[in-house]
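Just passing along the structure, written as structure tokens.
Only one protein chain is missing; all other protein chains are in place.
Here is chain A:
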Amino acid sequence: MTLNTEVRATPPAGRTRPSSQDEPTSYRRHHLVIYLVLGTIAFSAASAFAWVLNVSLKTNQEFLGTRPWSVADEFHLENYANAWTNADVGAYFGNSVVVSITSTVLGVVVSAFAAYPIARIPFRLNGAVLAVFLMGLMVPWMVTFIPLYLTLQDLGLLDTRIGLILVYATYNLPFNIFVLVGFLRSLPGELEEAAAVDGAGPTTTFVRVILPLLGPGLASVTIISFLSNWNEFFYALVLIHSPSKMTLPLGLFQLGQAADYGTNWVTLFAGMIITALPVLILFALLQKQVTKGLTAGALKG
């Protein structure tokens, strides 16, 4: 059945893009294979998500007693209410919102200010300062988490949201500065001169002239920072210990540990949906920017 639709979808495929040249019919049959493979991948990913959603709507008895793919016979939305209040997912959600938004804003603002002189004011240490920041893109977390833990302990910031916020903001800096410096360098060089002729000081020039032009760059680093801060697991695990301060990924992990020994499975699944939904919506709305940004992020290695 599926096979049929795949076959029928194939012939016109070659003509969907006007940009591609006339193709010899000889390699159209490849498209059948392509659709089969891509279709399988899409199907497996979609069914995994659907399965989590489905379980999150079942009761525990139903989850344990019925076959995994049987559809929930009634939508138990109270699982979400349970997860939110009884399993503290609401509190984790609140922590995640506070931590990710604050650290993202802090990281973006601080790096916008830092990127400006690095990119556009010639001084003796431009290159050196940039190199120090970019070093942060290359150093593996393994060599920093122990001293970071000790440093936060010394500062009394261990197990505090402020500590986590400062750490996240700092670890956003290298990527943010990397992207923003590139962006700032692409702006025309006469901007400052023109502003100076009009009598604007350097700070005014930055705020009134440069920042507005930096919009797209700021948007992309904001999205990427937010995504990585929202999803971050490792530093949260190392630095946060009290349940009342946990972010969603960490809280969810704790909930998973508890579910291993308890019986409250469906609540955990509801919690997974609650964690995944905001980023999936964000991604659906901003697919292009997210893909581009995360790709640049992957190349930072």
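Everything that follows uses one rule, which is that a residue touches a chain if its C-beta (ideal position, glycine included) is under 8 Å from a C-beta of that chain, and two chains touch if they have at least 3 such contacts; residues count from 1.
The rule we apply is simple: contacts and distances are computed from a predicted model.
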Per UniProt record, missing subunit out of "Extracellular solute-binding protein", "Sugar ABC transporter permease", "Ribosome maturation factor RimM" or "PTS system D-fructose-specific IIA component (F1P-forming), Frc family" is "Sugar ABC transporter permease"
Contact with the hidden chain, among A:A83, A:V99 or A:V167, goes to A:V167
Where A:N82, A:T144, A:T160 or A:N264 are the choices, the one touching the absent chain is A:T144
Touch rule applied to chain A and the missing chain gives residues 9, 12-17, 20-21, 23-24, 26-27, 30-31, 34-35, 37-38, 41-42, 45-48, 51-52, 55, 63-64, 67-69, 110-111, 113-114, 116-118, 121-123, 129, 132-133, 136, 139-151, 153, 155, 166-167, 169-171, 173, 177, 192-193, 195-196, 201-203, 205-206, 227, 230-234, 237-238, 248-250, 252-253, 256, 265, 268-269, 272, 275-276, 279-280, 282-284, 287, 290-291, 294-295, 298-299, 301
